[in-house]
Every structure is written in C-alpha cells, then in structure tokens.
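Every protein chain but one is kept in place in this view of the complex.
Chain naming follows the written order as A and B, and within any one chain the residues start at number 1.
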Amino acid sequence: MRNIFKTSYVQDIRLFEHAGHYFWYGLLLIAVFAAPQIIPQFFVGEMSLVFVYAIAGIGLMLLTGYTGLASLGHAAFLGVGAYAHNYFVTKLGIPFPFALVMAGFVSAAVGIAFALPALRMTGIYLAIATLAFAVILDQVFSHWGSVTGGFRGVPVARPNLFGWPMATETHFYYLCLVVLILVTLGARNILRSATGRAMMAIRDSEISAQSMGIHIARTKVTAFGLSTFITGIAGGLLAHKLQFVSPEAFSIILSIQLLLMIVVGGLGSLHGCFYGAVIVAFLPQFLALMKDVLPPSIGQIPGLQGGVFGLILVLFILLEPYGIYGRWRKIRLFFEVFPLYRRATFKRQRGYLKTERMR
Amino acid sequence: MEVLQLLIGGVAQGCVYGLIALGFVLIYKATEQVNFAQGDILMLGAYVALTLMVEARALGWDVHLAFWIALPLTMVIMGGFGYLLDRTVLRPIIGQPQFAVVILTIAMGFVFRAAAGAIWSTESQTLATPFTGKKVTLGGAVLGAESLAIIAGTVILAAVLYAFFRFTRIGVAMQAASQNQLAAYYMGIPVKVIFSLIWGISAAVAAAAGVLLAPIATIDPEMGFIGLKAFAAAVIGGFGSLPGALIAGLMLGTIEPFAAAYGTRAGLPKGVPEVSAYILMLVVLIVRPQGLFAQVYRKKV
Partner (left out) sequence: MTAPSGIANAALLEAKKLTIQFGGLRAVDEVSFDVKPGEVYTIVGPNGAGKTTVFNLISRIYDVSDGHIVFQGRDITDVPPHRIARMGIARTFQNIELFEHSTVLQNLLVGRHCRNRTNLLSEIFFTPGVLRAEVEHRDKVERIIDFLELQHYREQIIANLPYGVRKVVELARALSTEPTLLLLDEPASGLNIEETDDLANWIDDIKSDLKITVLMIEHDMRLVSRVSDRVLAMNQGRVLAEGTAAEVQRHPDVVRAYLGS
C-alpha cells in the first residue's frame, strides 16, 4: 500500500496527489491524442461520440451525482444546446466557438428558468418535474418550426473553425477531446472549491448546509446552471456528430441513457462519466453485433436496445450500486490491503429505510 | 350534447389515470418507492387478459363468460407478479436512497416493454369485451358502454380498497409500516412481506385498469406511457392520499379533452393540449411543492 508523505496542504488541494498520478494520466493523455493515427476511422468517429456523451455526463453528474438533484429529462437540454448552436451557426452565421458557448448559455438560461420555480420541490417531486419539463420541451422542439424545423428537424453542416472546415472524423475527434478536457478541468476545479463543497453539502443535509451559511436556493440554481451549460455545449457538438437535429434525437430514451451513464459509471465521481460514456456509446454497436448471434425471437424485437439498457441498469443497481468506478475502487482496495480486505467495508449500514419524507 | 360526451369520455379517461395513480400512491405511501413501471404493469395486465380471452374464446366460451373470468384471473396473476417483483428485485435494495429505486423502476419499464414485444409481438391488438361496441343512451346523448364500465369498475375498486385498509388487520399494519418502518419492525409487523403484498395489490389494480382501458385504446407495448400522465395526477394529488390520486386523475382526464377540443379556439399554441397534464403538474408543484395533499414534513432537528 502506498503511503504518501505529505509536506504541504497544496499537495492535497492540487489535482493530482503524487507523481504516480501524473505519470498515468500523462500516459492516458498521450494515448488519447495519438489514437486517431493508429485506430480505424470508424472507431475514431465512435470515440468522438464517447467524448460528447462524457461531456453531457459530466453535466448530469454535477447536478445529480454531486448536488443530489435528480434530472430524468436531461436529454432535453442536449436538444436545447443542439438547436441553439445550429441556429446560431446556420441562421445567424456566428463563428463556431462563440456559437457553441452561446448555446451553452442558452441551455443554462432554460435550465435556470426551470430551476428557479422548482427550488422548493424536493426529491421525487423534482425528478418528476424534470421529466414533465422534458416532455414540454419536446413539444416545443416539435412545434417551433421557424427555429427548430418542427417534426422533421434540420440538417447540420460540418463544423467550421474560423474558416478551417473540419472535414474529417479525426478533426472532429480532436475538437471534442479538447472540449472534454477543458470541461473536465473546470468541473474538477469547481468540485475542489467552495461551490463544489456547497453542492455536496446540499446533497447530504440541507438543514446543516444552511446553518453553515450555504444559500440553498442560490447553490441549487448554480448547480442547474452549470449542469445545463455543460450539457448544452455537449448538445452543440452532438448536433455536428449526428449531422441532423430532430426532436426524436433528444427523447426520453436518451435521458435514460444519460442516467444509465452516470449510475453505471459511478454516481458521485467524474471517472464514472467516462466509464459510462464508453458503455452508452458502444452498446448499440455491440447489440448490432449480437443480433446476428441471438435467436431471431430475441434479436429482432424493436425494443431490444431499451430492454438491454434496462437490464444493465437493474443489474447494476442490485449488484453494484456504486457503479463501475465503485467496483474499481473496491478492486484497488482489495489489492492495497491484501490479504485483509473486508467486503463489509463498503456495505451500507442500514437494512431499513430511513424516511425521506422528513427533510 | 358534445359537452356531455366529452365529459363522460374525459371522466372515463380520468378514472384510468386515477386507478394508475392509485397504484403509485399505494406503493409510495407504504414503501416510499416510486414505481415508474406502473404503466408498464398495466400494459402487461392487458396482454395477460388478452391471452386469457383468446384462449377462452378458442375453447368456445362466449365473450361474457370469458371476460368475467379473465378479469379477476388477470388481477390475481398480475398480483402475484407484483408480489414476486418486489420480493426479487426491490427487497434487496431497501435502505438505498430513493434515487436508486427511481432508476430501477424506470429500467424495469424498459425491460417489460422489450419482453412484451418479444412475447406478444409489437403489433397493436384489440381486446373484445362484453362492452365493446355497445352504446347507452343517457338523456339524449349516446355514450359508449366501455366508458361507463370504466367508471363503474373504478368506483367498485376504490370502495373495495377503502374497506380493505380501514377494516382489516393487514390494512392497518400496512399503514403502520408506511409511517415508521423501524417501529413497525419492533411491533412484530413483517414489514417486507407487507411491502410485497402492497406491490401485489398495486399490480392487480394496474392490471384491472389495463383491462378496462383496453377496449378504448389499442394494446401494444407502448400503451404503458399513459402511466406518465397518471404520474402527473399522482403528483398533483400529492402522493400522500389515495382519494387525492383519484380526484387528481379525474381532474386531468376531464381537462384534456376540453383543452384539445376548445384549446385552439381559445388561443392556446399548438401542442399545448397534449402536454396540458404536465403543465398543470408543474404549476401545482410550483405553487405547492408537496402537492395538494402533502406528505412531506419539516424535519425536527
């Protein structure tokens, strides 16, 4: 087991605790930047989808995993970002980077517009409200033809960075990667400072958070704003990836996929977003492969993708509620304290339900 | 005339919403779990009834006999299904935060839809009942017997449930377990068994709603999405009271057809009537975040 000898508080505060971390993450960075040169173009395209999902996942994770505000309709904010970004680029001719950021702000505005009246809602009511809001936004997408192209949607051109057309998958890959790195750094910074701690405090105990001086309403609105801003940016990128935006692309199914991402990846950790994004992005491909192997009675049903998603989620909630990241931590702990590992280390204390009706 | 027809149709639809919402609230009051798969259980119930009816007709039974045997049988089967569902899938996660259950039931819904598509095919089907196609004349207006059957069925079910909770020991035990789980344990109440029973009852109610709904809708794996609207009803009612759920369901059911019929004339933008349930729900939540019949109390610190 590694014992880290610390000589200053800065060591605890900065992003990576010790030299080993720098090494491994550095290696990862090199691998990820070098990848398009090595792997086939198809996978490059898939990886950029993973990056886009990961960005959206970070947005959702900040809200649900860290602040404890469940959002069951987050795909709608992907939609807002996508439509806004496309509108800015195609109809208003705004340069790509500005349009992307502006799309993020539009999405944040919508998110805050929802959050402000929703402040007093708790737990399950808030979750249902997000679902209802997503359904309503879906209607807006379908009927606001002048901006969104209604039911049929609008095509999206390839991204164009100040006159440099991003024609290939590789270009788009690097674009998404850079955005992802920036968003991840920003999120990490927030989480290790006062705002992040305030968000987590609200998740665990609103009353004592308040008595520590945390403004509950303002923190919740901030969390919503940050989350929807990031998700909106992901939406803008997604629009370019899909090369088409229509209301169907941002349905409840996508919202559930986002939730699956953060739950299966591991609630309450940024690592989880990445693990989850890999799964959600590659699952359809995996299923397509499986279709040939499975008997037709199972392989051919239209709802198969949803069913498999559902099954994965059910299994994770039942067997590994901490997600992939949680399982990874358990494995790591197993090796660190070998042979003294105890399964009960991570076991939840309670065998009964502590009512959430009293908050 | 048109108003009466819209009204009866709306009330019938509202009864279905109300029954589904009833199922939600039953489970929530007892276990604090929100069952997002309630609509899909309704769907499974409709399919089970369909299969039973088809089998019965194949045996040569007439539609009345087949129906009046299939309905209770479906409720029993789905009741057992609900019981097993809780026993296998939900019991292990008692003690986990509410969010886990929400995700779990949403996921279950997906699995049910896929399974239904696999078992029964995804084509729409219809259920033949003794009420299908029959008309009843009331005060000069011609009303569908199916709608009246739904209303009658809801009233009966509601009365039975009321009596059950009020007058039986199990009903009282369920109320106890719902208010303080730990204390109920100490009193020797088999809390986990009771929860499974509640799930069973709730599933049976959903199945009944499915059978009643089938004649005026078509049966397909997506029919469970009506559950979302019923959800809005449950939320408006406040998740705290069973009558509240029914009333809210009726409210929504009656508002919708009128919004659809007169909405554009009143100047509502396109697309609003379809989501009127959700808009209403959001308004109620904003004004009174705990719903109309609140069950969330301020924590005593």
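FYI, contacts are C-beta pairs under 8 Å (C-beta built on N, C-alpha and C of every residue); 3 or more make two chains touch, one makes a residue touch a chain.
Predicted model, so just to flag it, every value in this text is computed and none were measured.
Engineer: Of the listed residues A:Ile214, A:Val264 or A:Ala277, which contacts the missing chain in the full complex?
Structural biologist: If we include the chain that is not displayed, A:Ile214 is the one touching it.
Engineer: Looking at A:Leu60, A:Leu126, A:Cys176 or A:Ala201, which makes contact with the chain not pictured?
Structural biologist: The single option touching the absent chain is A:Ala201.
Engineer: Taking the full complex into account, what residues of chain A touch the chain not shown?
Structural biologist: Touch set of chain A with respect to the missing chain: 9-10, 12-13, 186, 189-190, 192-198, 200-201, 204-205, 207-216, 222, 268, 349.
In this text, only the chains that are shown with their structure count from here on.
Engineer: Hey, how far is the Cα centre of chain A from the one of chain B, in Å?
Structural biologist: Taking the average C-alpha coordinate of chain A and of chain B, the gap between them is 32 Å.
Engineer: Which residues of chain B touch chain A once you look at their complex with the stated criterion?
Structural biologist: Residues 31-32, 34, 89, 92-100, 102-104, 106-111, 113-115, 117-118, 122, 180-182, 185, 191, 221, 228, 231-232, 235, 239, 269-272, 274-275, 278-279, 281-282, 285-286, 289-291, 295-301 of chain B touch chain A in their complex.
Engineer: Considering only the defined contacts, which chain A positions touch chain B in the complex?
Structural biologist: 64, 68, 70, 72, 117-118, 120-125, 127-129, 131-133, 135-136, 139-140, 142-143, 207, 256, 259-260, 263, 297-298, 301-304, 306-314, 317-318, 321, 348, 350-359
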